[in-house]
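Pasting a structure below so you can have a look.
Removed: one protein chain of the complex. Kept in place: all other protein chains.
Naming follows writing order (A, B and C), and every chain is counted from residue 1.
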Amino acid sequence: MREVPLRREPVPPDGVMGGPPARGRFGEYGGRYAPESLVEACREVGEAFREAWADPGFRGALARLLAVHAGRPTPLTPALRLSEELGVRLYLKREDLTHTGSHKINNVLGQALLATRMGRRRLIAETGAGQHGVATATAAALLGLEATVFMGERDIERQALNVFRMRMLGAEVVPVITGSRTLKDATSEAMRHWVGATGDSHYCIGSVVGPDPYPWMVRELQRVIGDEARAQCAAELRTGVPDHVVACVGGGSNAAGTFAGFADTPARLVGVEAEGGAGAARGRLGVLHGCRSLFLQDGDGQITQAHSIAAGLDYPGVGPEHAHLRDLGRARYVTVTDDEAVRAAVRLARTEGIVPALESAHALAWVIRAAGDGELPAGSTVLMTLSGRGDKDVSTLKELL
Amino acid sequence: MREVPLRREPVPPDGVMGGPPARGRFGEYGGRYAPESLVEACREVGEAFREAWADPGFRGALARLLAVHAGRPTPLTPALRLSEELGVRLYLKREDLTHTGSHKINNVLGQALLATRMGRRRLIAETGAGQHGVATATAAALLGLEATVFMGERDIERQALNVFRMRMLGAEVVPVITGSRTLKDATSEAMRHWVGATGDSHYCIGSVVGPDPYPWMVRELQRVIGDEARAQCAAELRTGVPDHVVACVGGGSNAAGTFAGFADTPARLVGVEAEGGAGAARGRLGVLHGCRSLFLQDGDGQITQAHSIAAGLDYPGVGPEHAHLRDLGRARYVTVTDDEAVRAAVRLARTEGIVPALESAHALAWVIRAAGDGELPAGSTVLMTLSGRGDKDVSTLKELL
Amino acid sequence: MTYPRTNPAVAAGAVERHLRARRDVGRGLLMPYVTGGITPGWTDYLRAFAAAGADAIEVGLPFSDPTLDGVTIQQASDAALARGASTRRILADLSELSGLPDLGVPLVVSTYYNLVLHDGPEAFCAALRRAGVGGLIVPDLPVHEADELTGVAEGAGIELVLLASPATPQPRLAEISARSRGFVYAVSLMGTTGERAALAASAAELTGRIRRVTDRPVLLGFGISTPDQARGARRHADGVVVGAAVMRRVLDGAGPDDLRAFLAPLRQALDQECDRPR
Partner (left out) sequence: MTYPRTNPAVAAGAVERHLRARRDVGRGLLMPYVTGGITPGWTDYLRAFAAAGADAIEVGLPFSDPTLDGVTIQQASDAALARGASTRRILADLSELSGLPDLGVPLVVSTYYNLVLHDGPEAFCAALRRAGVGGLIVPDLPVHEADELTGVAEGAGIELVLLASPATPQPRLAEISARSRGFVYAVSLMGTTGERAALAASAAELTGRIRRVTDRPVLLGFGISTPDQARGARRHADGVVVGAAVMRRVLDGAGPDDLRAFLAPLRQALDQECDRPR
């Protein structure tokens, strides 16, 4: 592969993706647009997390759980054969190798440990495809908590195995029969349920969305991805830092966690959304599920249903910090079609022996496209977070291919 | 948990589970009962592996693949809640966290690398449930080799998703329509095929079975499990070495790899077989698939079909080294029913948030039983290899529970 | 017991003046709710409410994701949206009534903040005003996020009603009570909208805590559907909001006359219990 001269741009101002944002705001996004009944609960979570995060005891306990239970650190895999084909040097951050098969476990173990610290005995969660639900059920079993997972009835039908898996782990799975009966409605239902259960239950949100402190807390819990990758890149790359850092964006947690490790470097950050769920790329300012951000809406201000082959990208909004990074120009957000994602998944399987989650395949599809059209100059280094493994998508792919 | 006084028995004579066995024999077992047409090919594999294994370059390349691609080292997870319930201290060696979800990848990456070194351009493999087939397809894709996987027609029907996964990884899956149309016949067919393809193809056997050098080679490639676990136990346990080391036994590769790390210690080694596939516990001396070992046979000397809910234990024989360890009394072999295994799987899910492969659940079922009936004294330390994750078994379990 | 006085510098708006006046003569306040656009002739429900003795009327602008509503109002929202309801059309329907002068009772719109942001607070409030609406309830706009809307609403003559919940700590309750306009919406229980078997114990406790910090009218909402519950509520609060109980009937096909019949005993119950709330 040719070496190209290093083009470096000025590092953005300090404080981006740093400590807790003032009033839960990332620029004009974020906030705590929770019903009054949840405001106090959110405040408690925020305060407890701030304390815990500053407590080496908590950090140590979480680090140990992540290591001995979830399998961290995850490797950085150079995708040698695909790199050769693309003319760029592609490294994969392997969240697919964590326990339960996606980065979701990083967040969930942190929140479950926090819930224990707060004296809660139950976790509430929403789930779409079931990855976050399975992760929540897993963390609950591990720490001896109960778990109640809300899941749209349509998703329950489509993801019967994950439903069974959650039940096997001891979680209660509650079918949501309102609205589009998918993730958006499951989230609404989980919030409604929390209103009546704040006393003994912690709402374990699955991405960098929701009312303050969730977007910040979940990003902090996911920054282990970026921090590890940063250190691994430093050891692996001549330049120390990759030229591009790429991740798929549903709510945006794996991307936020990844970006957090590189926000203060010259690396260009790219979030890849599904064409049919492009909150950051095509959303409009709005408020949903407790936070101000960008959401897909119709002309009347109603939230529209997202559509993606990747269930985890099937959310009509994006986390507020991504909206802010977009406004700042610190990250950019691009979209990829279902078809491109499927082709990218097959290509990774054939060249590197990795069947990626269809969510992660979106990130790869952009890398492939960008390497092809020169947007990624030959020889550039690319770090891509492989957020999850494709096992859950095999039956979807089977029908397509 | 109560501490019990350390009871230690004399360490067995040196050389057990050591270097290449003379004439491929483990006591009276093993050997190279291959058709004459394969004898030379086996000799070449043996010689090449011996050289490679002595070559730090090969070792280094393999270690790197295992680290950056397969996710090694895997954690040692203390099963805290279950230990509390059982009154023993149970540690799980987490092979379920490797890429593709079971220990099979350790062996396959080694053999694939060896095949490359030998100038082969294709891997041949047999598979039952598809774990070894998927691992082989994975390693082939990663190293740019072709892969042809033989799989019984009945297993193809039962494991449609793994078949698709192999094909997605670029492997050719050949249905085997002879005999019982399961693993035993797939193995026969793979050997037949290899006879006609020794020039350009390497036969990548999936367990510590087959003609010399396979039982030794596969054990060496799997000993990374035991070596890692040994070091992890040394760091984690007051006694340095666990009292009991337990693993499930199909062909016996995860058990062999685990035992290899503890053969020279006072740890008691326990191999757990499926009630319906108990080659070591109930087999008779015989020769199958190139090696002399213990096999389930009828009164006429015909090999009988094994029956286990765990597809990976559905093999009527056991690797020759296990037969030898049994004769020596260095390891003992016990059996567990389908029902016990299923209950153990659910229990692990509920207490530790881990859904194990049904194969691995056999090992756990014995631990549970032995802790209950006093065979494992209260406070004893138990290392158990969790050979794989249960994702592949979820639909089986769903039908049962 | 005397009420702490609200900052006299802030003159009460039309809705609040109307409610205070009625409260001060010892009347228990009744605010029925309807989802705007739920049926073709939905504004007939408003006339029926007025005829049944409503003191204010809450009109919901349906939103796709009503995160604080129980099933009944979710279904009503879905049904209205499926009929093509939108902020624009519902306000147009209200314009034809021209609010208070026509019905004799103030109109209060309730909706989620996304719909406010969609048009922008200025445009949204101006449109309410043009439609004759006097008040606005935004359940997902808690007091600490309300700055962006309060000034704008005030400027447009829209009284922004804030909600208080049993979980709200006392200092925050004081802030909510001080900044709320029209009345204080006391959420009777930790839960979503929807009929309940009995009035929650938290209702009395919350109302008592609000009383300690304001003399503004306090309406109890969430879960109130029977005359008994209304009577119970009246013991603590100035009145009640009745939402899900109305909408369940509407979804089941009740017409304006049916609703008038349904509200009559509630009205009566509020009138009977004529002791001033403690």
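The rule is simple: contacts are C-beta pairs under 8 Å (C-beta built on N, C-alpha and C of every residue); 3 or more make two chains touch, one makes a residue touch a chain.
On a predicted model such as this, the values are computed, not experimentally measured, just so you know.
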Omitted chain's touching partners, listed by label: B
Among B:R192, B:R282, B:R330 or B:R369, the residue in touch with the chain that has been omitted: B:R192
Residue among B:G19, B:P35, B:G119 or B:G240 that touches the chain left out of view: B:P35
Sole contact to the chain not displayed, among B:A63, B:L285 or B:L328: B:L285
Sites on chain B contacted by the missing partner chain, in the whole complex: 23, 31-41, 178-179, 184-185, 188, 191-192, 195-196, 198, 284-290, 292, 295, 297, 300-304
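In this text, only the chains that are shown with their structure count from here on.
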Any chain in contact with chain A as well as chain C: none
Most remote chain, CA-based centroid, reference being chain B: C
Distance between the centres, which are taken as Cα means, of chain C and chain A, whole angstrom: 38
Distance from chain B to chain A - Cα centre to Cα centre, in angstrom: 35
Centroid spacing, where centroids are CA-atom means, of chain B and chain C in whole angstrom: 67
Sites on chain A at which at least two other chains make contact: none
Shared interface positions of chain C, touching two or more other chains: none
